[in-house]
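Before I ask anything, here is the structure I am working with.
In this view, the complex is presented without one of its protein chains, the others remaining in place.
After this line comes chain A, so read on.
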């Protein structure tokens, strides 16, 4: 409505001006001379031409773009005002050339620039829109070719004019259109990539890589253009202030593109070399949905050292941003990936065993029940309780990421009881629970770092404790295995030493429990998340407690007692352990309460007697 009014006003005004001139001068040329000599008339004429340009813009928009989305319009306005300010700055450099033609040229430039931005936005929108019709394709293709053609013409014009007349303001235009034509090229490539992805039914694997490299090459060209331009301007005129803001952004974008490419290359390299492809069995064991894109994993998925499986592509785009496992946040770059599975495991288990029975059998290298178990599982044995494995693995990963490269306890000690091979039992796939390092081996500083009051330290401590918890559960599972073996042997050759059970007060732990509970309640969102967390792949740090349930269910409390209390000796700070207990008690629930209660008492008792 308002635009119609403005249009009508300007039309009436210019008609009035022209009529007035014609009436006064009667003939064509005198009228034209009259109008161009009279400032008010010229003002009206300029206004009219501005209105005409805007109308042309609207027409082009209607043809090529249709209705603008709100976001597109906002974006356009924002960029437009910046460009306008820069144009005004440019006027100061070329104030000698200042004339109507000059203004007209700048108007055309701004006009074309606006359409370049709109085209860019439109093509970016392609990826986000659920419905892309053929009208869209025709419009975008038409717009891009028209813009490209116009840019080319104007560059040629600027070039010839500069050759013929020497450097004038045309230098600026030529340069601006050169930048615009890189934009057209960029948009076109993006459009082609998006369009070809739209045509296929499966996600196109390498599109992201192509886009990255396009971004990089175009960025490089732009940076070179800007540098050449600034250099020329400084030589011929003066410092081109108006080019600095876009130049800064271009350089920043180029840096980002370069960074992206480097990170992407590293991610691809890591994924190709370090992580194995998930096998069909592993996929069958998980729920077969990539948690990043929430789609089925049929092919090309990768397994991280922490045991989580994702689409190769999803993982790659995530690794460009963060080098952590999306589920458990294990820092994949800091984990010795290839070594984790086969080697960390024996070390951890042997340490656990050492804690159980320090001086018994002679060392037997490479005989580890857990290793056997794992190998058996790889051979395709069914696992009854996959959720336990996933939760244990999440706990495991916390450990590894907190203490990268921490020394694994002592030299490999004798495994206490040793069964040459146990092919018949493989109830658990327990990923290697890395050992919490021996505190004696830590330096003063490290100990102090663990033993602070700040939140960071407390977190660190909790992580260590979770570690212990993982070990406990692992040992419980191990004991369970042993028991099964014992049950299967006709005469009972091995009897497990049972410790006396003693009721124990829990006053010391209750205060810490309150503390920990408070601390946990501050993490409002995380706690809530775990509450509602029903997807076993999404087990987060706080979920570690829930593994008690899954692991302890089959095991009797009797079997877990001796191991758990002994394993806890790796920590020799009583306060730490009681925090652990509190932490544990705050997370257990339901039927495991009793077993944990007993275990808790045993731990305390052991600490006191120590």
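Basically, a residue touches a chain if its C-beta (ideal position, glycine included) is under 8 Å from a C-beta of that chain, and two chains touch if they have at least 3 such contacts; residues count from 1.
To be clear about the criterion, contacts and distances are computed from a predicted model.
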Chain not present in the shown complex, as UniProt names it (candidates "Ras-related protein Rab-20", "Checkpoint protein", "Ubiquitin-conjugating enzyme E2 G2" or "Anaphase-promoting complex subunit 11"): "Ubiquitin-conjugating enzyme E2 G2"
Listed residues A:206, A:322 or A:593, member touching the removed chain: A:322
From A:37, A:128 or A:235, residue that would touch the chain that is not displayed: A:128
Among A:21, A:278 or A:314, the residue in touch with the chain that has been omitted: A:314
Residues belonging to chain A that touch the chain removed from view: 69, 124, 126-131, 194, 197-198, 200-204, 291-295, 313-314, 317-318, 321-322, 324, 326-327, 329, 455-456, 459, 521-529, 531-532, 537-538, 540-541
